[in-house]
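Structure incoming, see below.
Here is chain A:
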Amino acid sequence: METLLEFLVAALLVMAGIFGFVGSYGLIKLNDQMSRLHAPTKATTLGVGGVLLASMLHAAAFEKYVSYHELMITLFLFLTAPVTANFIAKVHIHRQETRASMPEAGGDDHWATHDTPEDEERRQTAHTPPAED
Partner candidate 1 sequence: MEHLLIAPVVLPALVAPFIIMVLRHHLDLQRIFSLASVVLLAAVSLTLAAQAADGTVKVYELGDWSAPFGIVLVLDRLSAMMIVLTSLLALPVLLYAIGSGWDTRGANFHALFQFQLMGIMGAFLTGDAFNLFVFFEVLLIASYGLMIHSGSTRRFQAGVQYVVFNLLGSTLFLFALGTLYSVTGTLNMADLAVKVAQIPAEDTALLRVGAVMLLLVFAIKASLLPLHFWLPSAYANAPMPVAALFAIMTKVGAYSILRIYTLVFGPEVEATAGLTEAWLLPAALLTLGAGAVGVLGSKKLGRLAAFGAIASMGTLLIAISLFTQTAAAAALYYLVHSTLAAALLFLVADLVMERQGQWIQPQRPMPQTGLISALFFAAAIALAGMPPLSGFLGKLLVLDATRNANLAPWIWGVILLGSLITILGMARAGSLLFWKGHGLPADEQDPSKDLPADSLPAKPAQLPFVACFGLLGGLIALTVFAGPATRYAEATAAQLYAPSAYIDTVLGRTAE
Partner candidate 2 sequence: MKLIRRLFPHPLLTLLLTLTWLLLVNRWSLNSLVFGFLLGVLIPFVTQPYWPNRPRLRNPLKIAEYILVVLLDIVLANIIVARIVLFKPNADRRPNWITVPLDLKTPEAITALAGTITMTPGTLSADVSDEGHALLVHCLDAPNPDAVRDEIKQRYERRLMEIFE
Partner candidate 3 sequence: MELLVASAVGILTAAGIYLILRRRSFPVILGLSLLTYAVNVFLFATGRLVTGAPPILNKYQEVAYTDPLPQALVLTAIVISFGMTAVVVMIALGAYLSSRDDGTAMPTETDGAGEDA
């Protein structure tokens, strides 16, 4: 049992190390900016996740205490990683793309990052704004 747990912890750590490395390596290897954004947002979460799992398991198995609070870290990462990615993508769209270089925005005119104050004004007058959102 002990060996199994040990193995599990070790495996998690190795996996975490690999994913962590891949996330950062992708940042260097991938050749376009939007693609580079994929690597860390995914790989590192599992990298960190692996470490956290290993840590929980290790504590439970070898340090004689049960540890859940690593879950908090995971929670925060899951909550924040998409927002971070969203913002960096917006930076990319803002700096590298134009309205023309982007795909159609469904039924709408364009993407939010390319929204100018004039557009906003036009929209504001189109609908009467409610008091609270």
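The rule we apply is simple: a contact is a pair of C-beta atoms (placed from the backbone, for glycine too) under 8 Å apart; a residue touches a chain by one contact, two chains touch by 3 or more; residues count from 1.
A word on the picks: all candidates are chains of the complex that A comes from, given by their letters.
All values derive from a computational prediction rather than experimental measurement.
Undergrad: Would you mind pointing out which option among 1, 2 or 3 touches chain A in this complex?
TA: Here chain A touches candidate 2.
Undergrad: Please give the residue numbers of chain A that touch candidate 2 in the complex, ascending.
TA: Going by the criterion above, the answer is residues 18-19, 22, 25-26, 29-32, 34-35, 37-39, 41-43, 45-46, 65-69, 71-72, 75, 78-79, 81-83, 85-86, 89-90, 92-93, 102-115, 119, 123, 132-133.
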